[in-house]
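Structure below; questions to follow.
Here the complex is missing one protein chain, while the rest keep their positions.
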């Protein structure tokens, strides 16, 4: 693990996600850029001092000296955005597979570079767009792909939060500080932090790609350096249209990412606050309530569920689904087998590139007087 | 009543709304532009043949010949949009008060003309933007006005329907036919029919005005002549931003108009499908569930409720609130009293003008390559 | 109308319900046992002084002197329970049809007597068990009757209120005072006031009859004279079992009557707080959300709905359905036609008798050390 020392939120989440299905063992780490803090964090996590490193470079180099059977296989990178590219690049070049917290990099250029590196090293990379790890989101995607809704016409994706409604940065709130700091987050604040999740969710569920967008990007709280709010009208590559909004100043909102999709024959609705439910709407009959664990669900939802119906699974399990599917895929690679489609179903470099393109274009659109901007990736 | 003969949906709704609080008696009508049909409808409604007329002109002229105590006092106009201006203008000029189905007219110019006529005749006009008639919407407005949410920052208004997901016009579906016909509806379809409701709701609850907008307007169903879908990004006169969408092609959706408003200190959420509930969110504490009939509610919600808490009131009662408040206001006028603020709280000509301006600008924006268009009324 | 003067809650509800569908006109009343108050109430309601009476006896006698075309046809009785039998008996004997607020009488004996009087006078009587007037409750009954759920096994009916959590009686709260007074309410408090509604709902939806019960009846608030809380375990005539509870001391609850029914093949759930929704559950597939106005609904729900899907109807409309169906039935009688099943679908004397039997037996069971008591009506 790179990053994730004391005080980090997402590092702990990654570790739980890795443990849930017993496919991973945490064997080494460079938990902080401060070697002293890294040692302390390693000790707390029960990692031997010999494998607690002061930097990712040191870690990779030392691990490569170990016998293959003992050596780390997958590197989990949970640092702020500006420290994604370096450790991911070097990890793949050192022969390790990579799990990377989103967004994939600091810029689209870095993301495209990672694609090249993955290509020539043959190493895989998973990106933790957690929300597409929920079983009912996977069911939604499978339903759309099956044609049940007909051709898709409308997509509404939203991600409201309220925790940045006041000026939190610069104090003890480490999460607020780095996420609003351009030198650590990149060119986008809310749009990079949570807007990309909504974007990923929209493209994942529909199987479509955003072709054009028109955005309104705002800094609502005085003194903030990056956007804390934004909306984008979307045009998809099949002609469908949609709206995406992400905000961190919706006072009183927690984290209720939500998607609605409508096609010629019906619609669907999913939201994280009721994560085990997918409402499937029909042009003619009553709406149906699909529930995690239902025996009528498709192969993707079923593969990603651990308990029978009525035992709610949540955010950590959705996160764990990415870890588990990545493990099953890497294992299949090692066994020279073709991974099942249900195992290959984790976000990776392509999703990372599209996310970075979204960030760059949506910020560009926010500053532009022109209405529509193409989301194209050269 | 003008319009509202057999087969009409909204005419029957107006009549129920007028009856609920026993403030009105239906005494005459020109129920159809076809005198034969008008007679038939009048007979069904128990109106004497002598006061069932073949045209509104005939009705106004004949009613003026009656003694004042017997004469109709309020004219309810429930015709398609292109027959709003004429009967409303002549009604006011004939000395009648007017209740008009929304939108107020066929064009902004007509709406501005009605304002002048109201001004010099001194007659009042109510516009049935029903959704602002719900007690919990009134509570929302009063809460915002009280400063409980702090300065408003974000407004999300939406109005999804699915009933025009297929090509319905030209057949037996009278509702679909006139609403998609430019000669009866005007320049807008969905945006005029339901978008104006969402717009009115947003301005009513926040007490703000939309200053600029940027819209994406679509005809989704092939062959349709007017928009059946649209989205507008909004900028309000206090600097707040927002999104409004209205669509009639969200297959499986009924009529769930919804609004969310966020300020510096909290937020609120209301939707018609749970009309007796207003969720009030806080930056720091738990959200609260305000309910119709609650003793903690403000004067506007209380004034507009007929039953104790837990006895749900619905669409017809919201509609009736407009009728009742208009009656109380007109009665106060007759008694030379100043109507209470709770009675004066019905949509009128100003709301009608803003609605027409919204329609004209949002359609203009939909056709434009420029991003932001001012919503100004010359 | 008998009763329903100033300060009465349910009288005003009856009048709105009667007006909604324009099938009734309020022509006369004995609004209070105090002639002075009756006159005042009549004047407020726009009833001529000549037809505002000081007692129901006076009203019936005088109305019978009027020509048949002018005479009142239907008597609406909205007095406390101890003044149900007298005016209902005399009304039927005078040739009037009767709408009676529930429960039908002060005792089972009175209810049985009313049945006899109805039998030999040929006059009809409707009882306002409002909750079975909701379209989705009617749909539930029709679904069960259709066999969709298979043989019924379990029934859970509940009616929680909180408004009597403190000692309210004896003061200005007229509602609390008479409902907790044995001389006006009869032998039961909560069980008579709201328990009978839950009982009626359970028998209506399932089409079954309660055969035996075992009850726990409580006076929770010190000083109260009648039960304010109770639970009954139920056995139905087909062998199904169930639970019914009604309480007025569930602090914070409004009026959320709810029913759940389960059969061999599925279940259903309805509650007043979401009155336009019926959730239909399946042993094998996803649950379905039936909604008022849906085109897939049966004839009973459709007959009892005034607006298209998504325009919520509430308590007053449910109440109005009883009034409307009674009017359609009485009118068919007058026309010597057979009323349609959908019109005949209102609670009447049989439901009233069963309600009184429930009250007597449930109170008896509450006092008994024996477990099961038969609900038989001699």
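Each chain gets a letter, A, B and C, in the order it is written, and its residues are counted from 1.
Everything that follows uses one rule, which is that a contact is a pair of C-beta atoms (placed from the backbone, for glycine too) under 8 Å apart; a residue touches a chain by one contact, two chains touch by 3 or more.
Just so it is clear, the model here is predicted, and its values are computed rather than measured.
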Subject >> Among shown chains, those touching the left-out chain >> reply: A, B, C
Original post:
Among A:11, A:80, A:293 or A:348, which one is in touch with the chain left out?
Top reply: A:293
Subject >> Selected residue (touches chain absent from view) among C:27, C:211 or C:233 >> reply: C:233
Original post:
Touching the left-out chain: which of A:22, A:36, A:335 or A:378?
Top reply: A:22
Subject >> Residue of C:12, C:187 or C:220 in touch with the missing chain, whole complex considered >> reply: C:220
Original post:
In the full complex, which of A:71, A:148, A:306 or A:331 touches the chain missing from this view?
Top reply: A:306
Subject >> Chain not shown, touching residues in chain A >> reply: 9, 12-13, 15-16, 19-22, 45-46, 161, 163, 253-256, 272-276, 291, 293, 306-317
Subject >> For chain C, residues in touch with the removed chain >> reply: 149-150, 153-154, 156, 160, 162, 165-166, 214, 216, 218, 220, 229, 231, 233, 235, 241, 243, 245, 247, 249-253, 260, 262-267, 281-283, 287, 368-372
Original post:
In terms of residues, what is the contact footprint of the unshown chain on chain B?
Top reply: 279-280, 284-291, 294-296
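Keep this in mind: only the chains that are shown with their structure count from here on.
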**OP:** Please indicate which chain is farthest from chain C, where distance is taken between mean Cα coordinates of the chains.
**Re:** A
**OP:** Find the geometric centre of each of chain A and chain B from their Cα atoms only, then give the gap between the two centres in Å, rounded to an integer.
**Re:** 43
Subject >> Chain centre separation in whole Å, for chain C relative to chain B (CA means) >> reply: 35
**OP:** Report, in whole Å, the distance between the mean C-alpha point of chain A and the mean C-alpha point of chain C.
**Re:** 55
Original post:
Taking each residue of chain C in turn, which ones touch at least two of the other chains?
Top reply: 291
